[in-house]
Every structure is written in structure tokens, then in C-alpha cells.
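Presented below is the structure to which this report refers.
One protein chain is absent from this view; the other protein chains keep their places.
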Amino acid sequence: MSLLTVDNLSLSIGDFSILRDVSFSIEPGEIVAVTGESGSGKSMTAFSVMQLLPERAKSTGQIRLEGKDLLSLSEPQLCAIRGNDIGMVFQEPMTALNPVKTIGAQVMETILIHTDMTPAQAEEQARDMLTRVGLPPDRFPLSRYPHELSGGQRQRVVIAMAIALRPKLLIADEPTTALDVTTQAQILDLLKELVAEFGMGLMMITHDLAVVSDMADRIIVMRHGEIVEQGETRALFADMKHPYTRALFEASGHQVDLPDAPDGPDPILQVTNAIRDYPLPRTRLFAPREHHRAVNDITFTIHHGERVGLVGESGCGKSTLTRAILGLEPLQSGSITAFGHTVGPAMNPALRSGLQVVFQDPYGSFNPRHKVARIVTEPFHLLPDPPTGTARDTAIAEALTAVGLKPEDAQKYIHEFSGGQRQRIAIARALIIRPELIIFDEAVSALDVSIRAQILDLIADLSRSHNLSYLFISHDLSVVRTVTDRVLVMKSGEIVEQGDTKEVFSNPQHPYTQTLIAAAPVLPQVGKGAA
Amino acid sequence: MIRSRNLFIGGTLCFVVVAAALLSFVWTPYDITQMDIPNKLQKPNGIHWFGTDHFGRDIFSMIMIGARTSLAVAIVAVGIGMGLGVPLGLWAAANKGGWIDEIIMRGNDLIFAFPSLVIAILITAVMGASALNAIIAIGIFNIPVFARLTRSGALSLWEREFILAARVAGKSKPRISAEHILPNVANLLIVQGTIQFSLGILAEAGLSYVGLGAQPPTPSWGRMLADAQTMVSFAPHLALVPGLAIVTAVLGLNLLGDGLRDLLDPKIRVVRS
Amino acid sequence: QDDITVAMQLEPPHLDPTSAAAQAIDSVVYINIFEGLTRFMDDGSIVPALAKSWDISEDGLTYTFMLNDGVTFHDGTTLDAEDVKFSLDRARAEDSTNAQKALFAAISEVTVVDPMTVKLTLSEPNGNMLFNLAWGDAVIVAPESIENIKTNPVGTGPYKFSNWVQGDRIELMANDGYWGDAPAIKSATFKFISDPTAAFAAIMAEDVDVYPNFPAPENLPQLEADPRFKVLRGSSEGETILSTNNKMPPLDNVKVREAIAHAIDRQAIIDGAMFGLGTPIGTHFAPHHPDYVDLTAISAYDPELSKKLLAEAGYPDGFTTTLKLPPPSYARRGGEIIAAQLRAVGIQTEISNLEWAQWLEQVFRGKDYGLTIVSHTEPFDIGIYARPDYYFQYDNPAFQDLMAELNKTTDPAMRSEMLAKAQTIISEDYVNGYLFQLAWPSVVRTEIDGVWQNAPTAAIPVAEMSWAD
Partner (left out) sequence: MLRYSLKRLASLVISLAIASLVIFLVIEVAPGDPASYMLGINAQPETVAALRAELGLDVPKAERYLNWVGGMVQGDFGTSYTYRTPVGQMIADRMWVSLPLALYALTLSTLIAFPAGIYAAARRGKPGDMAVMGATQLGVAVPNFWFAMMLVLVFAINLRWFSAGGFPGWDKGFWLSMKSLTLPAIALALPQSAILARVMRSSLLDILSEDFMRTARAKGLSRRQALWRHGLRNALIPVLTIIGLQFSFLLAGGIIIEQVFFLPGLGRLIFQSISARDLIVVESVVMLLVFSVILVNFLVDLAYAAVDPRLRSRT
């Protein structure tokens, strides 16, 4: 008998059909990965198994855990199963823990609800579990609060809670999306070990094919609430039957066709010994202000036509550097010059018009009250005499066409566009005044793989047609690898390594670069041939 | 369903109050500057729908004109609060962490620390009882409400990437505040505005009740209540009618505010105290 | 039952009647705790108190008072002529803070003749001397107790001060060593209830037994109908007038003042503001005074005449002036009615409601007003019209001479005649709008006797009250 069997599960919320005829099963000790693009119904499938669905949700079909049909159980019976037979780990470690209770209490709670252990015994077991997930109580006392731990450590607490009673089935819904690559690798290793140790079934949800490729026994691919393909990992990678699976796979490992860098030796951006400090809140009323050094003594140059990547973990100072280059924030020391002039908050519009930027968030980058035409022409503010009338319309049409949109789109509001289209609009806005250097700050990180592939192609095309230079910032090594000529590796505000992209990736010098590259999940080469 | 119901009931109640106030400029059933002492203290009847007061004036007419007073005081007071508070809040947010921000926010805290009613009483006692001084007293306490709200709304907007984009486009902070920030906090302000408006009506009633609001002969709901107080035992309608008028106006505004919030942005949080 | 709860509107600031004007002080202490050489009776007459008798010299310049024997202060010390001299000298002194210092202006010397006799020497004859000495401001105090008199008054009266819960009540208890008749009421509580609604509620709830000068006339009919209570409709010494700034144009024009007088419908004001309580007056004199002359006809209600007078005075379209109103309801409500009546003849008024302190500053001292409404509660105060710097700013030498003459006159018939003349002069000069004599309505439990009906002074003599069993 399978551990979990889902048969013809259909789910609707109100009038919307969310899941249609979903069927799969999980055996004890097996790792099953559920993948697919955002909104495909991965999380809803998991919540159906937990029976923690939104209020108006109605489901049909069968979900059997060791033969018991969960859909027919009463709420108290379900409560007895949750946490005991099925554990769950969520995506967001920052919010998944109750901020006002100690980690010890939260892990103990799972134990106390389901068993008749005394608090002392429960504490003992909680201690064991926390040790097991790599949080030994001598270094991480049970009396710590969640905010006193890092993201990865919190995720370990959540895992400890979920496995405290050694459930038969563990569901992990994108457990590492919010984490750094290095932390991600640790957590994935931990999950693998636990499955092997406890003989649990693991249902692992992720949209990152590379993540699942080396750990899942079986893969389920979802799209629009349906399972399009499922099978044993190796077999699936070797022989993808469904075109969607193939497209997804191809997009994940997408390589763009980057034109050769022109040999323009003239530098357009020079960052010399740049230092940027943030004042910290005062500790005492009249204490001297302490500072946090977000950018520490950074020096590099970008030449005309060059495409440079900047990689590094979250919080290492990438965005801070971006803001300094754009002249939005002052440096505490060092200098940044663009086209031979110093950059800073007081720089003149002409200089500013040579530097533009595209941000990560396709939803937050636009004033929702403005039409596309107004949004993309905002940089015209920098021109001494901005085009008006037909000249303006032509400029808008040109910019929109360049990013693959239609001139008519200028009259629409931003909410009428999809995420990928929005990112095109953001690029159009950066392009409209023909800057020489564009900074892409995590410009594709929030996008689904297939859309990301399109945007990366667009960037490569524009680089060709507009002879663009850019600084491409990302924490995703595989992306940086394909769209840049040169790469800078940043850690805690400093650049630890820089050099030719291929060179750095194939032969990293600095230990940090080495761990970074080692931790990054890679797609198996097997699928490559099939695509 | 709930949304449209709040909006509908609130809108209707507000409409009735506003209509009565506007109508009173051109028409009231009786002339309330005329005293008719022989006909004083009549119970509600066919001739005087809400009865007459201790001077024989028609209560219905007084309620209509009282609506005018209440609305005028509250509108101007909220106007003062918005007019000063919103620019201050925008300014503080644009220069977050700077000494201007610090001064503005500490000043706000200080105003918040004063028990508003006591200070309103002091202000009117110092400057003399009048509708204008009541407006000032109520208005002053609206400033920090709007300044804080605007600042907190604006602060989260300043983190947004479209603001960074505008800065990359070379726009100055004041310009960005006017062009991008203000329109995006407008919903917030409208919703809080209706709440402050209703609080303004309550405050005006309270001040008038202790004799520090609009001065006679201008009728005011609060003063009608104060006048009625000694007569409740034998003429309860004198207190009931203006009390219900206040409840109607405040309830209407609150429902309207809730309805608007649901309509404009369910995430908006209003401050009430 | 020998205890009683008396309510009063205002709380006394302290308990020294000789250094503040607050009537609330007199209400608590006058005749209860402190006594003077003479005292008022209910009808306004003056009778002996601590002085059992007196001689007045032929020329009216020497008053010799014989004191009662066996009078002791609450602290056990005996009352003698030294105490009288001390009290009167203290009130007249250079640095005295006596609010009615003018009462003693005529006294040039106080001499102790023997322990039980004291002699007052006047600088000029004063027909009002015995009356003046009856005031609460002229009570006899013990020299030893002056230090703490404001919080622990020590007098000779039938009651001793016992307790004061500030903001709520003062308690008195009977003085066993009282020199006169022992009072029927053994303990008295004065409760302060300023709010008219609260006053009504407290009466209805039987929280208080006596409420002299009940503040809500509108509730009297209800209380009268209730068998538990009786309502005494007495009269106070308060001439309620529309005080007029006689120096402020256009009110300096007698025609304009006459127009105002004829625009006022007194009965409407009494009905509207006081729910029928109050006696119309035509001059500044109390109707219950034997020398009162009814002059209401001089300023009869006649709006047409009023308009005509305005036109004659050069204001056919009326004018605008201020109407500043102190807190009492006679002023606030009366003000609204008068404003409406004046508006009917074309005179616009800007009403502003003032606190007493503001009123004193702006109106009384600053004379920055056109019209105001106030009740002049001091007994027999027509003399204020002889003071050109008084806030009416009425300056009539003829009247001033008449008053000077009156002060020197002791012959009752001649005084009557002069008073009638004085009343007529101010009435015909329309110095102020004369509205009504403020009533003194008291609500009393049916079983209680001896409550003063009228208030010749703000006194609530508990010793005269008793419960009928």
C-alpha cells in the first residue's frame, strides 16, 4: 500500500477551478518533487493533502493516507493527523514562526499536542530534534526567539517542528526559495538525510528544476491545475514526453546568444575605492552613531560595450552599489565616474541620462496610476528639450517595439500586463533616452523560467542592436553565466574575485566563489540532448 | 455585498445630513431667529415635526442649520489637519532620518501627548469661545494624525522601485512627492479623512456642549444638547433629536469611510481613538 | 432627624468671608459659623447679633456697641471688645484684602471702651452703618485663628466647621457652647452641585434636603407637583439688568438707550429665560424694599416707538454692538432673547459668552463692551450709579450729589424721598436696561421648616431650620 495516494483530486474555490483530476502517489522513503510554474497549483495540492484549504474551497476525489480517506475525516480526526502523521515545511522561514514564542516552545508544542509526554520529556525530544537539524542547544538554546536566528536557521526550526514526531509524510512547499544558494544546499541535504534516516515520504514542491534533479526519485510536472507529466527522475529527464515539460526544461537551462563584445577600450564607468556606510540607530541617546558598511572599498571598471555581471548572496551590498552608481546616494569615500564625470546626488541631468536601470520587481516598478506612455517617458525629464507631440509618440512606439510590445500598448494601464510584459516595459523605460549603460538589478529573478528566458533573449538582442553596455546583477549564477562577458563576485560589501565569466566559472580562485559555484544546483546534462 | 451595503447606508445618511445643511441656506420650515416663547417646549407634532425648544424655536429648522455648523467646523478642521499634516508627512518621509523628520515626528508625538479635549478646552478658554477657535483647537489635533499617516504611507512608497525609477529620471524629491507619492496615499487620506471628519463632528459637539463651540444665535447640535440638559426629564425630545442627529452624521461618515476603504483598498488601516 | 443636607451651586474657594467676594463663602459661614455685630433677617431687616444693643450719637458720628455676655469662639476663647476692634481694623487696614472694603470707609477709629463695649468713630455721618456691619464681610473673627481662617474657620456661631471634602461637600456640626438658643439641626452638610441637571437629579434622588436658589427654574413645576417637596419662590437682592456702556457710541446717546429699553419685552425674557420666575423692574432697586418705586412704565415694551427713537437718534437702520454674557443661565438665555428682540428693531448684537474671570477683565475692568447682562446681587447698591468710573460709565453730577446727600442723611422719611428721586433719575436716563429682580427659588423637603424664602444676603442659616416630625 502506498503511503499517500491522490486520486482524481479536483478543487475549486468559488467559481474558479484550481485543480483538475490530479492523481499521484508517494511511497515510504520516496522523494517526489512537484514542479511547474507559478500558479500551476502546486501549493493547493499540498494544502489539499493537509486539508488546510481556504474556506470556500470544495474538493472531490480521494486523498488516502495509508488507506484512510482524508476527505471523509472529521476536523478533530484531521487535527490528530496533522503534525503527527503529516508534517509540513513552508516557503517563508521569516514568517512561518510565531515571533512571540521561543523556538523551544514551538517545537515542543507539536509534541505536546499529539502525545501525553510531560513537558520535561517533550523538551528533551525537542532538544534532540533541534540537534538533529543542526541547531545544538548548547549553541542555540531553546529560549531563543525566531528573530534571533538567520533565515536558514529558522527554516531548520520549522523542519524540526515538522519532523518532531517522525511523521510518515513530510510536505515541503518551496522550502528553500527564500534562502541563499549555500544555505539552500544545506537545507536540501538535511531533508535528504532525514528521509533516509526516518524512512519518511517527502513531497517536495519547487519551481526550480535544477533543485529537484539530483534529489527527487520521481518528478511531477504541473500546469494550469493539471499534472502534465510524471515519472521517475532519470527516465523523465531522458525522455520528456510532454512539450510543456520540454519547454520548461529548456527554459531553465536557457543559453542566450550573446554577441561578441566590441573591443572598445574606453571606460564608461569607473568605480574607485567606493565606500558606502549606513548609519545604525543610536544605541543610547547621545551615543556616537555606529555605521554599517554596506559597500567596502570597491574598485572596478566597465568599458564601452562591455557586459558585466555582479553576483553575491542576498544582503551583500549589490543594490547599495547600484544606488551609488546611479547617483541616488552619496559615497562616504572613494569615487564613481561615468563618461569622465563624477557621479553623485548632485549630478547633472545630461550625465544621468547616460545611466538607466531596470529593477527586480515587475509589480512595484511602476506607479499604478499612470499609463504606459507616461511611465516610459518619465526619463525625458532629463532632456533639456524633451520631444513633444508626434516626436514623443514616435519615441514611445520605437521603445515599445524594441522590447517586443505594440505601440498601442502605450495607452494601457500597468495592471493590464503580465509580469513578463511589465519587465519589458521597464526595459523600454530605460531604453527610451538611449543610455550607454543600463543596470539590471535582479531584473529576471522574479520571473518564471520561460518568461525569464524570453527576457534574457531580449537583453542579448538589445545589446546587439543598441550596442549596449550593462551591469547585470543577480544571485543566480546560471543566468549571469550566459549574459555577461565579465563577472564580479561580491561578498559582505567587498569584491572578492573578478574576471572573464567563463574563466571564473570554470576555475574559481577565491574560496567563496568556489563554495558558491559548488552549491548552485545544476541541471543534469542528460536532458540537454533531448531538448 | 457587505461593501456596497456600508457604502450605501453611509452614503445615504451623509447625503441626508449634507442635503439638510445645504437646504438650510435657502429654506428652513421656520425662522429660528424669531423667538416664540408662548409656544415653547412643544412635543413633536404636525406643525413642528421635531417640536420646539425652550424659546419656542422650531427644532427641525435648528437641526438643519446645526448640521451646517457641525459640517463646517469639521470640514475646516479636517482641512487644517490635511493642509498642514500631509505636506509635513510628505516632507518627513522624503527626508527620512534627517533632522527635519526628527523634529516633525517629535513635534507630532508631543501634540499626541496632550490630552486633546483638555487642550481644546484650554485653547478656547484662552482665546475665547467661538466656532473659529473650536475649529483651530480641533484642527491642531488633526495635524499629527495626517502627518503620521502620510509619512508612514509615503515611507513604504519611497522604498518602492517606481520611486527609484523616478529618481533615476532625475526628478526632485518635492516633485516626486507631488507626482508619485501623494496620489498613491490619496486613498489612505480619503478614508482617514472621513474618520477624522466624524471625530471632528463629535469634538465640535463636545466643545459646544461645554459652551466652547459656536456661539448663539448660531445653532449647534452640541449646544442644543447642553440647553436641553435640564429639560430632559419633562421634554426628552429636546435631547433625543440633536443626539440622534449627531449619531446619524457620525455613523454615516464612519460607514462611508469603511465602504470607501473596502472599495479603494482593503488593506488600508484607519486610526481611531 | 437632626441632620440636613443643603445643596449650593458653587463651592466656596475658602472659608474666610472677610477676604473674598464669593457668595458661596457667606452661604456656608454667615450666621452659621461667623456672626457680626448686627445681622440680616429673612425680610432684609437688621437686628442685633453679637451686639445686644447700641447707641448712636446725635451727630451720627459715634456708634457705641454693647456686646452680648458669655459669647465664646469655637476654640473656647471669649469674645470681647478687643476682638471686635481687631476684626474691624483688619478689614479697614491698608493691606486688607476685604472685597467690600468700601463698607468701612466711613469709620475713622475703633476704640475699646471696656471689654464688653466698643466705640466706632465715623469721619462723616453714614445712614447705612448698621446695615454695613451686618454684611458677611464684617463678621467678627478670632485674632488667634487668622492664620488658618481659610481652611479652619473659628467663629462664634451655632455651628463649628468639621470637614471639607474638596469638590464635593463641607460638613458643619452644632456648637455645644453656643451663646444663643441651641439649634434643632445638629449636623449640616453643604453639597456643591453646580450643574442644573445634576441639581434636579440630586433633588429627585433625595440626595439633598434643601436647595436654596435652585439653578433650574424649568424644573420647578415638576418639583412643585411632587408631594415630597415644596418650592419657595422668594426674591433675591439681584437686580438683573442689561448693563450698557454709557460712553460707547452710539450707546452714549440717551435716545438710543431709550430705544433699547422700549425694544425689550421683560415678560418674554422672564418666561423664556427664567420660566416665569422673577419680578419686572423699571429701575435699579429691589421691589421688596419699602422705598421701591414701580417705574416699569417708563420703559414699557413698544418696538414701534423704539424704531422711531432710533430713527430720531440717527440710526434708522439700526446699528451693531456687542453683547457679552457671563456664565449664569439668566444671562446666557436672556441674552439670546434680548438679541432676538433687539434684532426686531434693527439692532444687531454680536454675542460672546465669557467666563467670569474674562467678564471681569474685559467688561467690568476693561469696559470693553456695548451691552452685557448681569445681576447685581449686593443689597441696596444704587450707589454704584454715583461712580463715574464704574463699568456703566454713567456720569451724572446731579445724581452723585444726591447720593452724597443721602449718605449723610439718617432721617427715614427724607431718605425715602431721596431714594425715590434717585430711582427715577436713572430710570429716565435709561442708564441700563432694567429687566427683572432675580428670584430666589428654593426647593425644600416638605417636612423641613425655617428655610429663608428671600435672600437679603447670600445666607443659608441652618440654625433656623428644623424637621417637622
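Assorted remarks:
Letters A, B and C mark the chains as written, and numbering starts fresh at 1 in each.
Here, a contact is a pair of C-beta atoms (placed from the backbone, for glycine too) under 8 Å apart; a residue touches a chain by one contact, two chains touch by 3 or more.
The structure presented is a predicted model; accordingly, all values stated were derived computationally and were not measured.
Touched by the hidden chain within the whole complex are the displayed chains A, B, C. Summary of contacts with the chain left out: across B:Leu84, B:Leu251 or B:Leu264, the touching residue is B:Leu251. The hidden chain makes contact, of the residues B:Ala169, B:Val191 or B:Ala205, with B:Ala205.
The residue touching the chain not shown here, chosen from A:Phe24, A:Phe90 or A:Phe300, is A:Phe90. Seen from chain C, the chain kept out of the figure touches residues 11, 13-14, 19-22, 95-102, 150-151, 165-168, 191-195, 197-198, 200-202, 204-205, 207, 327, 355-358, 360-362, 364-365, 378.
Not every partner is drawn; the one left out touches chain A at residues 50, 52, 75-76, 79-84, 87-88, 90, 92, 95-102, 109-110, 113-114, 145, 147-148, 158, 161-162, 281-285.
Interface with the hidden chain, as seen from chain B, comprises residues 2, 109-110, 112-119, 121-123, 125-126, 198, 202, 205-206, 209-210, 225, 229, 232-233, 236, 239, 243, 246-247, 250-251, 254-255, 258, 269, 272-273.
As a convention for this text, only the chains that are shown with their structure count from here on.
Ranked by how close its mean Cα position lies to the mean of all protein Cα atoms, the top chain is B. Chain geometry summary: the mean Cα position of chain A and that of chain B are 47 Å apart. One inter-chain figure worth recording: chain B and chain C are separated by 44 Å, centre to centre, where each centre is the mean of the chain's CA atoms. With centres defined as mean CA coordinates, chain C is found 87 Å away from chain A. Considering their complex, residues 97, 160-162, 164-171, 180, 183-184 of chain B touch chain A. Residue ranges on chain A touching chain B, taken from their complex, read 279, 323, 326, 328, 349, 352-353, 355-357, 359-361, 364-369, 378-382, 426, 429. Within the complex, the chain C residues that touch chain B are 195-197, 200, 204, 216, 218-219, 222, 268, 271-272, 327, 332-333, 335-337, 339-341, 343, 351-355, 358.
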